[in-house]
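What follows is a set of notes on a single structure, which appears directly below.
Yeah, one chain of the complex is gone here, protein chain that is, but the others are all in their spots.
What follows is chain A.
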Amino acid sequence: MTSPVVTVPDRSATAPAGASRTAPRLRGPRRRHTPGRPRRSVLLTVLTGLVLLYSLVPLAWLVISATKSQEGLARSFGLWFDGDFALWDNIAETFTYDDGVFTRWLLNTLLYVVVGAGGATFLAVLGGYALAKFDFPGRRAVFAVVIGAVAVPGTALAVPTFLMFSNMGLTNTPWAVIIPSLISPFGLYLMWVFASEAIPAELMEAARIDGAGEARTFFQVALPLLAPGIVTVLLFTMVATWNNYFLPLIMIKDPDWYPLTLGLNSWNAQAQTAGGEPVFHLVVTGSLITILPLIAAFLLLQKYWQSGLAAGSVKE
């Protein structure tokens, strides 16, 4: 994000109250979101820095701890490195421990994310487009029901969903995790708002006059315009499926179908069981490997999802 375009530095906005100001300046072509160009404040930066530290210190702890061996974790100070640097050994051991089950969990997670989050985004884009650009019987009712359902607690759904899926023979299969992941009410809402703003009705009319069918109008005219919204919804559904814990916890008993979250938790719990070998260094390293892809995705795609979120809040 670039700094706002301001031609005349305006000091009066930060001047003490009572300082008189001259006539309002001409506005630049770009809308700025803060009055004038306030002076940067060291004090405010330091105060906000406390929240920044709070957010980053645990992550720093994780990175530092991932470089330590099992013994190093116990004997060294948490926020500083131990004598021997074991990061590469830890990574290698994470992927090979227990016949490489971590790799299996990683692939499972990828499967759930690609099919679950991808499918959820696709359904949300289709549905949001329909709500924004078509008038049809039951349109309002659908939205009211979807939003009302968000307030229903996850566990209220979990038990009956588990029993239903169990009767259908779906538990302990990837479908049990993927199918419930396909619904994202937030995604539907965001795409609805986004599609209302991003697709001019005239453009759709023009496509229809040119003889394009509904499917073609959607894929060739609407879809490209929805890109920032799609990236936003995709990122947030990815977070939801990548980080999912409760759903696989009840649906999956077979460790071969665990996602990373369940797998890491089982490694951690291993130390508490009788005769279990503590593998905290692997839990820590595995945790680091688990969070890296999402953090990378958020950092690399910043421009897209931030504009997508901003569009979502226009309607509030």
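Basically, a residue touches a chain if its C-beta (ideal position, glycine included) is under 8 Å from a C-beta of that chain, and two chains touch if they have at least 3 such contacts; residues count from 1.
Going forward, contacts and distances are computed from a predicted model.
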Original post:
Which one, "Sugar ABC transporter permease", "Quinol oxidase subunit 3", "Xanthine dehydrogenase family protein molybdopterin-binding subunit" or "Spore germination protein KB", is the UniProt name for the chain you do not see?
Top reply: "Sugar ABC transporter permease"
Original post:
Hey, which of A:Ala92, A:Leu107, A:Ala156 or A:Ala227 is the one touching the hidden chain?
Top reply: A:Ala156
Subject >> Residue among A:Ile183, A:Ala212 or A:Leu225 touching the omitted chain >> reply: A:Ile183
